[in-house]
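All protein chains of the complex are present and in place, except for one that has been dropped.
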Amino acid sequence: MTSITLRELADSLGARLEGNAGLTITGIAGLATAKISDISFLANKAYAKLLEQTQAGAVILRETEAHLFSGSKLIVEDPYLCYARLSRHFDASYDHVSGIHPTAVIDGKAEVGQNVSIGPYVVIGRGAVIGDEVSIGSGTSIGEGTIVGNRTRLAANVTVYHGVFIGEDCVVHSATVIGADGFGFAPDRENGGWCKIHQLGGVRIGNRVEIGASTAIDRGALEDTVIEDGVIIDNQVHIAHNCHIGENTAIAANCGIAGSTRIGRNCTMAGAVGIVGHIEITDNVHFTGMSMVTKSVSEPGSYSSGTSAVPTREWRKNAVRFNQLNDLATRLKALESKHN
Amino acid sequence: MTSITLRELADSLGARLEGNAGLTITGIAGLATAKISDISFLANKAYAKLLEQTQAGAVILRETEAHLFSGSKLIVEDPYLCYARLSRHFDASYDHVSGIHPTAVIDGKAEVGQNVSIGPYVVIGRGAVIGDEVSIGSGTSIGEGTIVGNRTRLAANVTVYHGVFIGEDCVVHSATVIGADGFGFAPDRENGGWCKIHQLGGVRIGNRVEIGASTAIDRGALEDTVIEDGVIIDNQVHIAHNCHIGENTAIAANCGIAGSTRIGRNCTMAGAVGIVGHIEITDNVHFTGMSMVTKSVSEPGSYSSGTSAVPTREWRKNAVRFNQLNDLATRLKALESKHN
Partner (left out) sequence: MTSITLRELADSLGARLEGNAGLTITGIAGLATAKISDISFLANKAYAKLLEQTQAGAVILRETEAHLFSGSKLIVEDPYLCYARLSRHFDASYDHVSGIHPTAVIDGKAEVGQNVSIGPYVVIGRGAVIGDEVSIGSGTSIGEGTIVGNRTRLAANVTVYHGVFIGEDCVVHSATVIGADGFGFAPDRENGGWCKIHQLGGVRIGNRVEIGASTAIDRGALEDTVIEDGVIIDNQVHIAHNCHIGENTAIAANCGIAGSTRIGRNCTMAGAVGIVGHIEITDNVHFTGMSMVTKSVSEPGSYSSGTSAVPTREWRKNAVRFNQLNDLATRLKALESKHN
């Protein structure tokens, strides 16, 4: 169990400490559930009343809320960011350096760095390069010539195809697939059906990229699919061949981005957004959940589509009218013209 | 091949038997395709006319339809439920107890129960506890300290992270990931980009839970993500960190539930429903397919959103009008006021 004094936490966060500097903290928890050995935080003023009842040994909060808590506290500018930074201390899953399991099949022409953790039944192909302090979970497959940067962590049962580049300090969760073939087929008018277009590009992923579980990022047709530094991607996201995702963009679960689309920097996509292929989204665009994006977006801002669920009985009547909308509009116009 | 007499089937179902009690049944099939060695069933009156032509050796049906079939029959209250119960008899994939494959890597500090089936290349981490009669398919990874209850079946290539609790009599299908990190990041206003919030909670899954293929259930940020007893979840479902899914709720394929949302008991979600985070859905709510749920639901009943596909030519005209709806409504109101 991790154990650290409040003074050490204050120093690591650059926080002003008020209260018991020698207090031993062994965990982090929400205000409502924290115990005396936990540190907690107030990120959202709406929860300030919990400060009166919390059992937390110490609380991280802003100067402006500091007077609301009489116990030990760390005063900072951004309690939520400090909570994020602290959370690393208490994540025991990051503590191991287990070496290379004897069952790992590492090609003689692959290079593996120092202080790595490579689990059972990992397979690393010819010419692959695995950086220092990389962690690879059991059953994960790394294709030929693929490069994995320092300190990157691949969970169990990840699949990275050949010719993929992954930068430093990345995280990739289980069942995620990087570098499978893009969905490229030419209609075969001579024989009917489809002729496969072999996907000869790769995938280039920057530094500090996090990719959730069961996500798929396809390799490019001729050039690479590109994910820039600092991009964060949730579970079950589909990124098609030749997409380009700009720095620090965040993509929530179940989103799908079709081929060759370019997303700018610092964009945020809520869950299940669908983006058509071959368009361009500028920087600082937000899409609300389940938006259907069919055109390029050149102005920053928030964009939406869809309608929210209502009782089925009401919905049915209105949904029928949707298919009469053009007719309704035409009739309204006709009526208006009678009044002019 | 499983073989059982009609009398034995009747006894196991508590059914009234009419006809040839000694008939040997070796399979179960629909009325249209059943052979003389099969038993079939009539669950939906609409198919009653198939009773005249079916080759089935015996049929399960209700008292009220019994006169429509002259062959051997089992008379029950709920033929569909009886079919479900019978289906277990004919599922050969449930018959094996294969022991522990010599290639399984089981940590010395893990505990494994009696009569288990553990396939090749399974990896079980330190402190994990595997119950009796558990079945684990090849390549599946069980993290440190994870608990798998008696008779639970994990298919091949499942990934269960550390600190996950799975109850008894559960089924988890391939490529599913339980306990990957929730999608938690704090905006880092000092350095730009995102700061990872390490996900320190776990996942707690009750008894008799079935989870389809390629589904992802994330671990909680501080507390656990919870799936209660009897929940059934289809393929490619995303359940974000700190969700709580109530007993016996059914979630069809491609649904996504964002973080900290609480779904009640006995809810049913058709395919591809999206539910926003931090809301609460009461018991006995049904969402029709592709619904976009943006607010808490406090009344039981059926809820819907979206519009159905129509010919693209017609759709295009109406979809354009959608973006004029507020204008149309305002103009209609203006016109109405001229008439008052």
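Per-chain residue numbering starts at 1, and chain names A and B are given in the order in which the chains are listed.
The working rule: contacts are C-beta pairs under 8 Å (C-beta built on N, C-alpha and C of every residue); 3 or more make two chains touch, one makes a residue touch a chain.
Since the model is a prediction, treat every value here as computed from it, not as a measurement.
**Q** Out of B:Ile25, B:Ile75 or B:Ala175, which touches the unshown chain?
**A** Candidates B:Ile25, B:Ile75 or B:Ala175; residue touching the omitted chain: B:Ala175.
**Q** Going by the contact rule already stated, which one of A:Ala21, A:Ile100, A:Val129 or A:Val310 would touch the omitted chain in the full complex?
**A** Checking each option in A:Ala21, A:Ile100, A:Val129 or A:Val310, the one touching the absent chain turns out to be A:Val310.
**Q** Decide which residue listed in B:Ile4, B:Leu81 or B:Ile279 touches the omitted chain of the complex.
**A** Answer from the full complex: B:Leu81 touches the omitted chain.
**Q** So which bits of subunit A touch the chain we can't see?
**A** Per the touch rule, subunit A residues meeting the hidden chain are 103, 105, 121, 123, 139, 141, 143-144, 157, 159, 161-162, 175-177, 180-181, 183-190, 192-200, 214-216, 218, 222-223, 236, 238, 240, 254, 256, 258, 272, 274, 276, 286-288, 291-295, 297, 301-308, 310, 314, 317-318, 320-322, 324-325, 328, 331-332, 335, 338.
**Q** In the full complex, which bits of subunit B touch the chain not displayed? Write them out.
**A** So the residues of subunit B touching the unseen chain are 27-30, 33, 78, 80-81, 83-85, 87-88, 90-91, 93-94, 101, 103, 119-121, 137-139, 155-157, 171, 173-175, 208, 210, 212-214, 229-230, 232, 234-236, 247-248, 250, 252-254, 270-272, 289-290, 306-313, 315-316, 319, 322-326, 328-329, 332, 335-336, 339.
Keep in mind that, in the parts below, only the chains that are shown with their structure count from here on.
**Q** Report the inter-centroid distance (CA atoms only) between subunit A and subunit B in whole Å.
**A** So the centre of subunit A lies 25 Å away from the centre of subunit B.
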